[in-house]
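One protein chain omitted, others in place.
Chains: A and B, in written order; residue numbering restarts at 1 for each.
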Amino acid sequence: MAGERELTSAATGELPKAASPALLSVRELAFAYDERPVLRRISFDLQAGEFVGIVGPNGSGKSTLLDLVDGVLRPSAGEVCVNGKPTREYRRRDMAREVALVPQHFTLEFDLSVREVVEMGAYCRGKDAHSGGDAELTLARLGVAALVERRFTELSGGEKQLVVLAQALMQRAQLLLLDEPASALDVSHQLRLFDLLQQLNRDGLTVLCILHDLNLAIHYFDKLLVLSDGEVAAFGPPDEVLRPEIVEAVYGVRAYLHKHAGRTYLTFSPRLRGERLGRVHLVCGGGTGAGLMRELVDAGYDVSAGVLNALDTDEETGSELGLSMAVEAPFSPVGDEAHAHNLELMRAADVVMVTAVPVSHGNERNIRAALEAAAAGTPVWAVRGVLDNDFTGVTAELEPAGARLFADEAGVLAALRERARRASLTQP
Amino acid sequence: MTSGARTSGRLGVALAVVIFAACLLASLALGPVSLSPLKLAHYLMAGPGGSAPGSIIFWQIRLPRVLLAFLVGAALSVAGVILQDLFLNPLTDPYVTGVSSGAALGATFGIVLHLAALPWMTILALIGGFATLAVVWIAARRRGKIDIYVLLLAGVTISYLVTAVIAVLMIRAGEDMDAIVYWLLGSFSGRSWPEVKVALFALPFMIVPLFFAKEMDILLQGEKRALELGVDVERAKRVLLVTAAVLTAVAVSVSGIIGFVGLVVPHIVRLLVGPSHMRLVPIALLGGAALMGIADLLSRTMLAPAEIPVGVVTTFVGAPLFVYLLRRGRA
Partner (left out) sequence: MSTTRSRRGLAAIILLSVLIAAVLGALALSGCGSSSASAGEASPDAFASSGPVTVTDDSGATVTLAQPAQKVVSLAPADTEIAYAIGGGSKMVGGTSYDDYPAEARSLPKVGDFASPSVEKIVALQPDLVLAAGGIQAGLRSKLEKLGMQVFVVDPTTYDGVMADITRLGQLMGLEAPATKVVGDMTRAKATVQARVATLDRPATFIEVYSKPLMTAGGKTFIDDLVTLAGGSNIGTQAGDGFPNFSSEVLVKDNPAVYVAMAGAQSSPGAIAERPGYSGLAAVKDGKVFVLDDDLIARPGPRLAQGLEQLAAMIHPEASPAP
């Protein structure tokens, strides 16, 4: 059984640690519905007190995994052990005392009160159950004590979800499984629910929870189990496990990791396959380029930028988005190396865009580079505002050099779309 | 819809007992031959031996018939509760499992083989009922579990099949065809203590669901949720299905096929006291008994001395009551 810690000798002065089998141990688990395989070779352990999330695309087998952990389904191969005992050896009532499950969907079309529904959770406790006030206490803990005498069928989706959670808590099991518990909740209730689960976890409840919001997953859970196509793609702390490469491989979308106010979060953009839309080079800085960067990236273009100073907000955005950039040291004017790199990037681009970046002696070489690109035949599109923030006067040369001027970013993007459209029409 | 509008549990049971007692009294006191309450009490005290026509009527004809109607009504209602809550389908009646048509087939064989004497008819009906249950059971077993959905389909299919077989037997039966038709048409006419003794066999089975009240409540959320909450679902299904089958087979074997009560009484009681089984089962038991008793009372009294088929009366009594309750509106 994995997870056993070795006994340390008293001679080293440390207290001997008891061998503690994992609360949940999954070994080479496989499951198939009739002929269709759903899970393959799943192996992981869960220690008591852990707070673990399960993420993965639809159809990756997450709900099935919970059913196998709860013993509702029997493995086709492999083993699931709870407290050291395989699930198939548990009688249902005993299983319910160890593991409680909060399902994603639940139906009850009969006229029962919330109290009656919650008290059903105590069934598995049998004679141990201290009924009566328990239901109210549990509901109070979830912040919904007021619902206790209401009719269950009259509740909103979110309220029902909390009642079913209360029902599961009445089982007083060690391990709580949840299947997308926040799917019916609005954002404030979502956060409340996860805060609550965290609290329950700190009070000793082991939690294994399926969720689809990766940012909530990163924020709340100690470990994440990433399932993809019936297999474990990764298992570990969120930072290790939700790296953009893994997210892309598992979900098939482009992911970007951001850090903001001490928190990490992911954003996504759909990945377009096969279409080569082209490459756009941005001359920007001071935050004028961030919006365009994201738009262009989302639209599927290759984007480069330069020259940007390190620590400039556009440079930070660009680096988060993984763009190729010509970068100069912070607060320094554009040097030769950076300028040369910038020219290289522009040569490789299909369009050069210039935002309404303030132009001063420090970055006037960027405009010169754009003029060179224009002379070489690359379309240069600039936002008119760049002319107004020019301390050097160099931008006045843009229009005579053949650059197109646009009133704003929207105009530039529209022109880009038009260009792409025409290009697709003339393609063989 | 507030919970206050629903009759509370204890009040519900008390009310049910009162209604039950009232219907019992009415059924015993009223009939094609009027017996004054004084005479009634007198006969009761005197015991069954009396030779006065009134005493004979009371002890040999009316009392056993009323008891039989009450027992059959109770049995069918409890069976209806069980099956409706196992199938989670409001249109379920005790006959969907095919047990009733199997019992009818057994009785038909009895008639055709001229074994119409009472013990034989009942035995054959019970054998027929359990034989069809066995067939339907086997059909519904999937990987050691009973698939309720398949059970329902198999039961309905077997019913049709067996009914067709009965029809063939009827045509070939010649003069016995009438006997078969009359047997199938539910009735309490001509039934007496021998049938009551058979029906008493169903009494303990009416109590069984009370021991599974919690499990049945939890099963209202579906089998999967019940498993998750710790219920041994397969065991509960096995016990409850067999119970419902026994109740139905016994009822059909003594009084033929009487419809509507098993379908509607559970709904009526659920509308009045809610779906919790600790209340639902005993009140459905009492309510079904009372309804069948009143229906039989009307069937033998309204056009006396002629009698109306009791199945028609159960519908006429039960349906308006049911529609009224539905309209009053209960979630």
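Basically, contacts are C-beta pairs under 8 Å (C-beta built on N, C-alpha and C of every residue); 3 or more make two chains touch, one makes a residue touch a chain.
If you're wondering where the values come from, they're calculated on a predicted model, not measured in any experiment.
Identify the residue among B:A46, B:A134 or B:L303 that touches the chain left out of the display.
That would be B:L303, which touches the missing chain.
Of B:P90, B:P119 or B:P204, which sits in contact with the chain we cannot see?
Answer from the full complex: B:P90 touches the omitted chain.
Could you please point out the chain B residues that touch the chain left off the display?
31-33, 51, 53, 56-57, 60-62, 64, 90-91, 114, 116, 171, 174-175, 177-179, 182-183, 185, 187, 189-193, 264, 270, 300, 303-309, 312, 315-316, 319-320, 322-323, 326-327, 329, 331
Just so it is clear, only the chains that are shown with their structure count from here on.
In angstrom, rounded to a whole number, how far apart do the mean CA points of chain A and chain B lie?
58
Inside the complex, what are the residues of chain A that reach chain B?
Counting only chain A, the residues touching chain B are 70, 72, 91-97, 100-101, 103, 106-113, 116, 120-121, 123-124, 149, 151, 153-154, 167, 171.
Considering the complex alone, what residue numbers of chain B touch chain A?
Residue list for chain B touching chain A: 1, 3, 6, 88, 214-215, 217-218, 220-222, 224-225, 227-233, 270, 274-276, 330-331.
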